[in-house]
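Here is chain A:
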Amino acid sequence: MSEVREKESRLKVDGAVSLIELHETVEYILPDEHYDHPVAVIECIEGIPCNPCETACPVGAIVVGDDITTLPVIDPTICTGCGLCVAACPGLAIYLKQQHHSDGLSYIAFPYEYLPLPEKGQAVTMVDRRGQHVCSGTVVRVIKTKRFDRTAIVHATYDSAFYEDVVNMVRL
Partner candidate 1 sequence: MKRLKRDIVVIGSGPAGLCAAIEAARSGAAVLLVDENAKIGGQLFKQIHKFFGSADHRAGVRGIDIGEQLLRQAEELAVEVWLNCEACGIFDEKTVWMVRDKEHSVAVEAQRIIIATGAVENSINFPGWTLPGVMGAGAAQTMINIHRVLPGHRVLMVGSGNVGVIVSYQLLQAGATVAAIVEAAPNLGGYGVHTAKVRRAGVPFYTSHTVKEARGNGHVERAVLVKLDSQWNQVPGSEFEVEVDTICIATGLTPAVELAFGSGCRPFNSPPLGGLVPVHDRMMKSSIDSIYIAGDVSGVEEASTAMEEGRIAGLSAAHSLGTITDQMFAERLEQLQHNVDALRSGMFGQKRREAKDAIVRSYGVER
Partner candidate 2 sequence: MAKGLDVVIVGGGIIGLAGGYFLSRKKKRVLVIDKGGFADGASGACDDMILFQSKKPGINLELTFESLELYKRLIVDFDDEMQFKNLGGMVLIENDAELAIMEQFVAEQRSYGLDVEVIGQQDARKKQPFLSDHIIASTYSMMDSQIDPFHVMRALEKHGLKLGMGIQRRNGVVAIERLGNGNWSVVCEDGSTHEAPVVVNAAGAWAPSIAQMVGATVPIVPKRGQIVLSERIPPIGETNLWNAKYLVTKLHKGTEVQMTDEERELGLSLAFTRSAGNTYLMGSTREYVGYDKGTTIAGIRGIIDMTLSYLPKMKDVGIVRAMAGLRPETPDGKMILGEHKNLDGFYTAAGHEGDGIALAPVTAKLLSDLICGNPIDRDLGELSPNRFGGMAHE
Partner candidate 3 sequence: MSDENENRDMLICRCEEVTLGEILDAIDEGFVTVKDVKRATRAGMGLCQGRSCSRTIARIISERTGKSLEEVLPKSYRYPVRPEKMGAALSREGEDESNN
């Protein structure tokens, strides 16, 4: 990525966190790490006073610590991919992701707080952190439980060539 593009896409200028910024943070799971199930990817790079992700995790995979402005650190080897942190994060900054899910497809579960909700099997357009259309995707399931408190979690698969870019879908 050229220097200019990097500048343009800084979080505090563009609004979206850039891949360069993400790669520099310890809690981010790099694409070359492979897991056999989707694991939580945390895109929270500012020390805001907040720790619901740590509280929500049933297996202790996420650590914030006593100082709640510390950035959360996830241990993907412990993460079971249950998705509770995805719905708990007030900043909607956590996804479940798996690069090699099946047949050249990546897997994502992301929080979605718009209406209407997509349906299982529906073809949707996946977007990157800047809202750019990246590729098509297929909704695998939509989970909306009382515990998630009106934050729906949409699970989808998409072309793994765009594994890192995709974070959400175009609103319906």
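Criterion: a residue touches a chain if its C-beta (ideal position, glycine included) is under 8 Å from a C-beta of that chain, and two chains touch if they have at least 3 such contacts; residues count from 1.
The candidates came about this way: all candidates are chains of the complex that A comes from, given by their letters.
Everything quoted here is computed from the prediction, not taken from an experiment.
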Worksheet item: Thinking of the complex as a whole, which of 1, 2 or 3 is in touch with chain A?
Response: 1
Response to the item:
Within the complex, candidate 1 is touched by chain A residues 11-17, 43-52, 55-56, 67-70, 88-93, 113-115, 127-132, 149-151, 167-168, 170-171
